[in-house]
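Got a structure for you, questions after.
Not every chain is included here, but those present sit where they belong.
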Amino acid sequence: MSSFFSWDLVWEFFPKILSALPVTLLIVGIATFVGLMLGNFIAFMRVEKIPIVSQIAAVFVSFIRGTPILVQLYIVYYGVPSLLQAIQIDVSSWNKIIFIYITYGLNTAAFQSETIRAAILSVPITQKEASIACGLTKSQMYLRVILPQVVRVALPAFGTTTVALLQDTSLAFTIGIVDVVGKARAIGAVTFHTLEGYVGAAVLFITLSIILERVFDLLEKRMNFTEAKKTSFQLPSLSLIKKVQKIGIQKIETN
Amino acid sequence: MMEVRNIQKRFGKQEVLKGINMEVAKGEVVTLLGPSGSGKTTFLRCLNFLERADEGSIVLGETETIVNKANAKEILAHQRQTAMVFQNFALFQNKTARENIVMPLLLTKNKTKQEAYELADVLLEQVGLSERQDFYPSQLSGGQQQRIGIARALALNPKVILFDEPTSALDPELVGQTLTLLRDIAETGATMVLVTHEMKFAYEVSDKIIFMENGQVVEQGTPKEVFEQTKEERTKAFLTRFTNQMAR
Amino acid sequence: MSFKFEVMFQSLKVASQYVGTTLFMAITALVIGVILGLGIALVRLYRIKGLSQFFQAVVTLLKGIPMVLIILALYLIASKQFDVWAKSMHWSLRFKDFNMVWIAVAALSLMATINSSEIFRGAFAAVKPGQFDAAKSIGLTNLQTIRRMLLPQAIPISLPMFSNLLIGLVKASSLASMVSVVDVFAAAKITAQQNYRFLEAYVAVAVIYWGISLVIEKIVQILEERMSRKLRRAIL
Amino acid sequence: ATESAADSGATEIKVGTGNEALPYAYLDENGKYDGYDVAVVKAIDEKLTDYTFTFEGADFPTTLSNLESNKVQMAAFEYEVNADRQEKFVYGDAGYVVWDTYIVSDPDAGTVYQSFADLAGKKVYATTATNQAAMAETYLKENPGAFELVYGEYNNEQIVQAVTSGAVDATLAPKYQVDNWNRSFNENLAVGSEPVHNSDAYLLFNKETDPALIAAVNTALEELKADGTIKELSEKYLDGDYVPE
């Protein structure tokens, strides 16, 4: 591939590629955030089979998963503004990257919701029963009991999708926003050398992938729940003694 | 205090509860006895709406809840006035022993952190697990998990506490202690329904005994009536081993 | 915006003839990916020395390499080297006649392998330790444990994630146009090139993809209901 | 108008163009729009003090959609005349570039082809949804089975590799592009002596765009053609005079 590929060009292009990283990170960051919030909400609605909402959610997920993201971008980019115009809201002054955030946010939400749903279903029913018996509300149950146990199951799949998303934001380029892959393509268009730009992008993505993995490893360990906590909430013993007296139940004597 | 009317429950074609009636006065301890598979656990679960019975109603305090009509809000209100200790412990796997007690207090009783932690510490002390407070359930022995389950239920200070075999994983020493504990609780006016296979325990702690078989109440009365003046043949057969033991 | 339904239907008609190609690539990749991914996940679950760390590194690395680069590199390498190899091996096959679908399938399989291995890893974490105890206590070998206990319990959990993956593969298979494979997406675009009615073509693609997804969803849903019913009340 | 004109109350006009269509419209190394089409529009901008033009890059179909939904009011992206588009948009009066497409091949591996007729039984690559693919299809419609059209979305590297390795026998491209390939990858691909297709590209406007703007742009472009500015730009960007009469 001598004439097609040279390391010199990789180094030459790399700073330019790197300069587009913030755009990519912002898109991925926002999409992941929206995806997690909305994805959790959708998963919750579907697992709990909340009438109407869960059907709407199912159609939404099916549509988003089933259609190319390009088509979704078209709907968001052209359809939504004209709809809003009909109700007298003018969004023409919005930065176009907002439409990219919305599109990727919705897209991520649909895919993540299925991952989260799968993980929720893997939590033993006894955990739900314990919450009910303690009188927790549904949302308390999800936030405090189910979700912490879901993390370990959902994390690996979540990690792959997130890294994949880094490479996928290139849709932004079709409407003129230059992310990492877009930059590689733009360079390719000017210099006729695409390979080197992509290699630079790959180096970036691999680095991010490694960082993300480290973070997830830590999370996974924390969510393991098989090792005693090191630190814990401690109270002054004085108040403890007072409380004992107040409650007035005798301490049970051993033996 | 609590009145249960005609609770029926089916799993598919199989009738597991065939119309159970029960009355529990405030501060009373009612024990359910009966052979394995007779529906005791299912009954307790119905009382707490973990399982929705097909028929019947439950009166708790002043409010009657008709089981097959209750909405989510009524059910939650009902559940907040009851607590349950599970046969399989059912502790929150992602919480330490102490957090298992603290969390429900913070979320359902509007306690301050300080109050919740203090109460938890007292209860941990009572069940003899202060040292293990920062362990996760998966690191605790069966008996230790059982005791955390009991402590969690007690912390909630509900109108009625439901116990499913609270002593099954406990050693004799702890059974004795738990007996004392339950009696103390009963004295503070709490009302309890419990399932146990420990006859001696049932005999000592209960105000009323209900003997179930095959999803039906066969016999009920005070411990004395049921154990010593047993009316039904079925109950007699069941109790043989215990009475033998007492006679030794 | 004006939208011509006749144009869309025309695209739909042409593009739908390529559903076979698209499905072939996606499903072949899925099958390969599931097999290899399962292997990797098992190696990591049982912490096989060396291999486990090796796969962990490989997965992390491959995750970061864009599919486009992989396809490009495969194409360029194959087009430069294949004929040389083929000659030295005395094959009569030449790159010219080589079916490009396999380059796409190779790249898609890589994506499927990475995804599957991570999906399985998560699902394995959901199987309760008590179940492994049970298997050991009756003296099942590792293979037996995997086949009789681990997979039957992990697969129902992972099904929704695999439907994500398969749908993702169907969509990703449009990258095959990078190596001259005409799939649903490319076919629709070809119908648009005379009149530049791309929107209609995209909608046609969306309709076909959604149709495929609905079928996948339905199948997965049926499987899910069947397989996980018995596990719903699982304790410990 | 120059940049400062924005403050002086000139109307801002958004112009749709391409991101990666060397040499016509692309983002340069600094992320600025550059290329022949862009330069032509900039030259017009200079002349019109009442307007300032800003660029809005996208891919080819998206730019059309942008124009249709009035996200941009004008488009400069090598648009040729076609009936469908004439219905939806307003074309500028004068063409500003000719599109000459040649058959490209590797003389080392075979022959140089002059016309579609020479390609009988050969494999010809064309990128999906481009002019080249469309013209090949048109020829094939009249001469079914004349050659095998290989669709794809190749990168530059791939196209060159496909032609030199013999995976395909030829492809279609404008001359400047072939020169670029040869320069970038040290190859010596060759083109036939006559183009197989030519057409002109025009500016494109939204139907609702202010007729005054359209008129002003048309006049400005005529003037620029007349005074040789456009020819200069063509030589600068396209290495030759590709200005239509």
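To keep things simple, chains are lettered A, B, C and D as they appear, and every chain counts its residues starting from 1.
The criterion applied here is as follows: a residue touches a chain if its C-beta (ideal position, glycine included) is under 8 Å from a C-beta of that chain, and two chains touch if they have at least 3 such contacts.
Values in this document were obtained by computation on a predicted structure and should not be read as measured data.
J.: How is the whole complex composed, chain label by chain label, with copy numbers?
T.: Whole-complex stoichiometry, label by label: A x1, B x2, C x1, D x1.
Throughout what follows, only the chains that are shown with their structure count from here on.
J.: How many steps does it take, at the fewest, to get from chain C to chain D if each step moves to a chain that touches the one before?
T.: Tracing touching chains, the least step count from chain C to chain D comes to 1.
J.: When the mean CA coordinate of each chain is compared with the mean CA coordinate of the whole protein, which chain is closest?
T.: A
J.: Roughly how many whole angstrom separate the Cα centroids of chain A and chain C?
T.: Computed from C-alpha means, the inter-chain centre distance equals 21 Å.
J.: At what distance in angstrom does the C-alpha mean of chain C lie from that of chain B?
T.: 50
J.: For chain A versus chain B, what separation do you get between their C-alpha means, in angstrom?
T.: 42
J.: Residues of chain C that contact two or more other chains, please.
T.: 1, 72, 76, 80, 199, 235-236
J.: Could you list the positions in chain A whose residues touch two or more of the other chains?
T.: 4, 74, 78, 126, 194-195
J.: For the complex, which residues does chain D have touching chain C?
T.: By the definition above, chain D touches chain C via 60-61, 64-65, 68-69, 82, 84-85, 88, 123, 125, 128-130, 133-134, 137-138, 150-155, 157-158, 161-162, 165-167.
J.: Write out the stretch or stretches of chain A touching chain C in their complex.
T.: Counting only chain A, the residues touching chain C are 1, 4, 62-63, 65-71, 74, 78, 111, 114-115, 117-119, 121-126, 152-157, 159-161, 163-164, 166-167, 181, 194-195, 198-199, 201-202, 204-210, 213.
J.: Taking the touch rule as given, give the residues of chain C at its contact with chain A in the complex, in rising order.
T.: For chain C paired with chain A, touching residues are 1, 60-61, 63-69, 72-73, 76-77, 80, 111, 114-115, 118-119, 121-123, 125-126, 128, 157-161, 163-164, 167-168, 171, 174, 185, 199, 202-203, 205-206, 209-214, 217, 228, 232-236.
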